[in-house]
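One structure is given below, represented as structure tokens, and several questions about it will come after.
Shown here: the complex without one of its protein chains, the others still in place.
And then chain A:
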């Protein structure tokens, strides 16, 4: 997180990628209505754009069935709505967001799957990281900001499709030195988001009072990376790095790892259920054609 020393104006210009959770299944049950939430977020985005005229904001909506860009400050038209009462930012964003939600709903009707599931964080994270590639990180510092209503930790295992993808994105962000900040509006802490922020050196925050969401956002997440070194930001209160075993989905702090495919088991097995290797003896012919070969 060292500030770029080459250019003087570089240290406080920031590119902020905001990933919004728009999962309809979570926001309906919330005591913070989506419209209130949006007005907090809009003020937050406006305040970032006002902090420095070179600042950039990109908003990606993370839905239940797909993800899409809903706002990009570099492409924003400067015209507001007809009667001029609504600023451009809100107008553009709200219009795109509405289209997004309609499409998400359509996709949901087409899909046969039922049940409550988290938004597609892995998709929007991947998109955001691709997008950051295109900005010159010498003249601005990029950070990702996740604002999530709720996120299920469906077990840290390779059987959970989202897990591998999210972890891949997190490591990629770490390699490109992009911190992931997460603001989590759920009831329990999310181990995924905590890990994301911890690994990439970002801030994880679970606001206590949702009425003051804007204040949390603007004091914690609006600060550029250079100024963060001078601030007392929320510190992590013990990140859960335990894994869960593949056989019973229990969270364990000691376990057995398959040396071939790194599956985690809570007790000793004779055979790996993921890759089919037999343990403790030489492999016979049928295992050498490993199941991992795809």
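Convention: a contact is a pair of C-beta atoms (placed from the backbone, for glycine too) under 8 Å apart; a residue touches a chain by one contact, two chains touch by 3 or more; residues count from 1.
Here, contacts and distances are computed from a predicted model.
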Choices "General transcription factor IIH subunit", "NADH-ubiquinone oxidoreductase chain 4L", "Nucleoporin 50kDa" or "DNA-directed RNA polymerase III subunit" - which one is the UniProt name of the chain not shown: "General transcription factor IIH subunit"
Options A:22, A:73 or A:124, residue touching the unrepresented chain: A:124
Chain not shown, touching residues in chain A: 64-69, 72, 107, 111-113, 117, 120, 122-124, 126-127, 129-131, 133-134, 156, 158-161, 163-165, 167-172, 175-176, 195, 198-199, 235-243, 252-262, 264-265, 268-269, 272, 275, 277-283, 287-288, 290-294
